[in-house]
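A protein chain is absent from this complex, but the other protein chains hold their places.
Read from first to last, the chains carry the letters A, B, C, D and E; within each, the first residue is number 1.
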Amino acid sequence: MSSTLSEQLQHLGLDKLRSGGRQADQMRPIRITRQFTKHAEGSVLVEFGDTKVICTATVDRGVPRFLRGSGSGWVTAEYGMLPRSTHTRNDREATKGKQGGRTIEIQRLIGRSLRQALDLKKLGENTITIDCDVIQADGGTRTAAITGACVALVDAVNVLRQDKNGAVKGNPLKQMIAAVSVGMHKGQAILDLDYSEDSNAETDMNVIMNDKGGFIEVQGTAEAAPYTQDELNQMLALAQKGISEIITAQKAALEG
Amino acid sequence: MSSTLSEQLQHLGLDKLRSGGRQADQMRPIRITRQFTKHAEGSVLVEFGDTKVICTATVDRGVPRFLRGSGSGWVTAEYGMLPRSTHTRNDREATKGKQGGRTIEIQRLIGRSLRQALDLKKLGENTITIDCDVIQADGGTRTAAITGACVALVDAVNVLRQDKNGAVKGNPLKQMIAAVSVGMHKGQAILDLDYSEDSNAETDMNVIMNDKGGFIEVQGTAEAAPYTQDELNQMLALAQKGISEIITAQKAALEG
Amino acid sequence: MSSTLSEQLQHLGLDKLRSGGRQADQMRPIRITRQFTKHAEGSVLVEFGDTKVICTATVDRGVPRFLRGSGSGWVTAEYGMLPRSTHTRNDREATKGKQGGRTIEIQRLIGRSLRQALDLKKLGENTITIDCDVIQADGGTRTAAITGACVALVDAVNVLRQDKNGAVKGNPLKQMIAAVSVGMHKGQAILDLDYSEDSNAETDMNVIMNDKGGFIEVQGTAEAAPYTQDELNQMLALAQKGISEIITAQKAALEG
Amino acid sequence: MSSTLSEQLQHLGLDKLRSGGRQADQMRPIRITRQFTKHAEGSVLVEFGDTKVICTATVDRGVPRFLRGSGSGWVTAEYGMLPRSTHTRNDREATKGKQGGRTIEIQRLIGRSLRQALDLKKLGENTITIDCDVIQADGGTRTAAITGACVALVDAVNVLRQDKNGAVKGNPLKQMIAAVSVGMHKGQAILDLDYSEDSNAETDMNVIMNDKGGFIEVQGTAEAAPYTQDELNQMLALAQKGISEIITAQKAALEG
Amino acid sequence: MSSTLSEQLQHLGLDKLRSGGRQADQMRPIRITRQFTKHAEGSVLVEFGDTKVICTATVDRGVPRFLRGSGSGWVTAEYGMLPRSTHTRNDREATKGKQGGRTIEIQRLIGRSLRQALDLKKLGENTITIDCDVIQADGGTRTAAITGACVALVDAVNVLRQDKNGAVKGNPLKQMIAAVSVGMHKGQAILDLDYSEDSNAETDMNVIMNDKGGFIEVQGTAEAAPYTQDELNQMLALAQKGISEIITAQKAALEG
Partner (left out) sequence: MSSTLSEQLQHLGLDKLRSGGRQADQMRPIRITRQFTKHAEGSVLVEFGDTKVICTATVDRGVPRFLRGSGSGWVTAEYGMLPRSTHTRNDREATKGKQGGRTIEIQRLIGRSLRQALDLKKLGENTITIDCDVIQADGGTRTAAITGACVALVDAVNVLRQDKNGAVKGNPLKQMIAAVSVGMHKGQAILDLDYSEDSNAETDMNVIMNDKGGFIEVQGTAEAAPYTQDELNQMLALAQKGISEIITAQKAALEG
């Protein structure tokens, strides 16, 4: 007649609750603060729960050598973490004399994804440099970074469009881009993993999509066990739900 | 009554033929040569068509600091291209003083994937270092590298198992790992892209799987346009076909 | 009968007002926010007007080699600027592969100054690493950094004192340390220069003092013209006034 | 009736004598040898006691990018120590792959100070590079270096003035620059510290002045205890005496 | 009447046999395979016994800055070893961030030697870059590399001569260059040392000659004991014999 706590939770449907009481398909609170710093053409503080990233977009005239004379613009990205944004301090990459492999992998992903947001031909021969600097990390820094960077990118493009000498043709913005992590955790697909979930997931997947439901990049890595086509589909379904909410938040911030 | 060449090709089912006359779901010839060089515990020359990669596996006693005393082994990988393995010469990374971002991204992928091949606990406190050096490139160097490296890894594990002081417990090999690229090209999913196809694909996807059909890593990147769930599924189906053939070739080489 | 605007301002004593209406001896608003990020033992956001610096203090057991076995602790500091904390973007030092000369000069000054705050013998063989990362720059980043870092240091020392295994003996805090810039600008000594004043000053001086009015470091550099003993004294007098206000703000923050 | 040695020394006024019998306000012997090596436009061996520094000044046409087209010249400096110029060997910076923080701090100070010697507009678009290489160190290497470098700079400017194509307008030399260290040692202000004094000083101050008694740079660092305004004034008074003697030596060398 | 094995070998003239049964003046088998990879203008696999080196020659228009406008071309070389080309794995130089001293010494030797093969004036303002990558090492990698690189160089020059816009005047090839190692080993001069002989030789000498018997470079190093003029002459005589055979092999390959 008496039941265990586990049985009671199951009865209440709370047995699947995650740390902080989240449901499997529930995002952490998203906050997007524009004009976070004053110098950059676009400056955004993006927060996915306790993960906080400053994303700035800088406009420079001119393009890298391989594009000169092409009439086309460029978007590139750099990523960094403040040394004590994490549980234990990481050595400062500027002191070590090089960026680590994880940093390079992430900043290449950010740049690749954000180039899909724009029609680079319409941008003219301008370069937009995205800086994503993590000031506090709690899982999902790269997906938060892409999400915030896209808002900063829109602000920077709009600054450039105001400039009569800016060489921009029409509106370079093709589509909003957003990103979210999903994973398999204790046999269940979950959305927007925090650090403790990410550390223990069987599979970790980052999904970048546009605002029309198209895939920009999918990266899914088996951490503890191979995953099946069915699990892949479950994770993608969660990602689609999350991306939809994130894009709503991006648009609200841009209208705010 | 007369028909165009295109109509004739369509009639013959040849309109979908790729360069070299391949069908959309057809792999390039695969060749796997073991004992390619004499010093390494595992040494494989792997060829996917004109893409040629030397994969060696080196056994060292001991593990990186973060594993010392854990009883667990480690697998790590490095990747390089000979400067003139490509159409135009790339600067030698040793001369530039650092590995490029693409190199780092690829070698992290190789290491991550091959660690899934082994039960690292059974490996004991040994490290296996995989070196993948491209001597001729024609698209798909990273998937060929993973494929060849897994064979070299098996050879190296077997050498280590012969060693009475090797601290190996049972057979560390959990599963064979193989990799292949797929993509969307002119609106059609194709398997095992060569360089010219890869340069023009709308979507480029690398799929790493085990010999039981489980996914180890999926990386799909929209190059020219976002892709749909349906296109994703088409590409994954081709990948599964290709991986099956590759694993057959790996097993034949290991038995040869 | 009619007088010029300049005469009217002179009559009202407003002719010496600085940008933002500051008097020559007036500090910008100071804000010190503790627990700014959640992982570090000490984490402070310090603001001198529009200059904003995140200062964290990280505690690690052990000391550099030259102190091992000495029973003495160590304090060291690193400084960085987010690439777009400034008017135009600076290249990321992690990408360039080394810290610039200005960065190195500043972080040596921060470390040297903060070591004076503590009795390193009482700290035991622990190392406290101070990270000062500028997220928005408007002059005086190094003096704001020292000021905020001292508060973060106190928090970190107190965390360490709670630790029974921390090897701290008594209270290592000897004295609070604060810093301010002064300068000669249009022939007048002024306090706490912002970026536009700093760029145009004849002399630029950074003064670091303790809470008892003693000098920790004085660095005064003629930018446009040599300075006299009398000007030096005027600047030091302003610095003493500013330091006194800053230390009041530090103490209020620590009690808050 | 019998008195201690200490009392006898005090009676004779010798109790304040420093190692080598120097008075508190006494410089070490200064030697300035011009044309020390044969290739450079200016080449000086400067000796402050046992501290020996080779200072060369090299003239190059053209200026760094930020000055091109400005009509203005530039002075920059580099500093180094031979590995065994010190008591124990320091690793060669060329082998370590970077200059240490102390080196960078010193060479920035030398460059900054020597730029004050010249009217850079009159120099035309020429760059003078100062190299200060310590061949034997016994304290005060940076002050000896600035002192010797100013003489080498004058020689190089004069070479350039002879050159009809040199673009120099009039005499770029505005003022001679010299430097000396002072400190608080056992409670007393002393001039021109040698290595053993420097290692034990409570306060260490480097003072750079021009030949009219104006301050170019003052850097005073509390090493063991904060210092007071009164101590600061004592140290500056000694520095003024020392600088006066050094400038006399510079002028004698230039006339020699 | 009975004799020892040593006496019997001496009687048969076999006491001087080396590992693998070679005579003191006998080369290892030489194999030169042209068109080894498909992209380079010249691509050669050269084998001296178990030593295998891929040599490619890449043609680029233009020359380094110091030759611009001179009408003269340039030849430069880089050398590398695959990490596991040797008995134990060497760290990858691209990962270490710099080339080792031995690598630099060897690639300078290769470049210097091959520049002697051409009349650089006739080459016009073109640069040929030689890459020598060792895939398997068993002694004599630098001499094999020079030998193979000269064949690749000839192929590349011929490609360039076909190019109407190539700016080549006549035939830039002045002379074939080949290299071989000789040494003193157990008191006897021997030709073309393998790894085990090289490790134990008293003297190690690399000789580079042209096809007319002229010396291009001689580098002879006493490893265990100084060598005499007589020993030097013995070694040079062996080298001349070896070079003659190598040049025959080069010419056969070029005609093949």
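Simple rule for what comes next: a contact is a pair of C-beta atoms (placed from the backbone, for glycine too) under 8 Å apart; a residue touches a chain by one contact, two chains touch by 3 or more.
Computed from a prediction, not measured in an experiment: that's the story for all the values here.
The chain not shown here makes contact, within the complete complex, with D, E. Among the residues D:T33, D:S72 or D:T86, only D:T86 touches the chain that is left out of the figure. One chain of the complex is left out; on chain D, the residues touching it are 37-40, 43, 50, 52, 54, 56, 58, 60, 78, 80, 82-87, 89, 92-99, 103, 129, 131, 133, 135-137. What chain E contributes to its contact with the hidden chain is residues 98, 101-102, 104-105, 107-108, 112, 116, 175, 209-210, 212, 214-222, 225-229, 232, 236.
The definition used in the following text is that only the chains that are shown with their structure count from here on.
Interface of chain A with chain C: the two copies contact each other largely through the same residue positions, with over half of all numbers used appearing on both sides. Chain centres here are means of the Cα atoms, and by that rule the chain farthest away from chain C is E. The chain with its CA mean position farthest from that of chain D is B. One simple way to say how far apart two chains are is to compare their mean CA positions; for chain B and chain D this gives 61 Å. With centres defined as mean CA coordinates, chain C is found 53 Å away from chain B.
Multi-chain contact residues, meaning those touching two or more other chains, occur in chain E at positions 97-98.
Judged by the touch criterion defined above, the protein chains link up one after another in an open path, with no loop closing it. Each chain pair that touches appears in this list: A-B, A-C, B-E, C-D.
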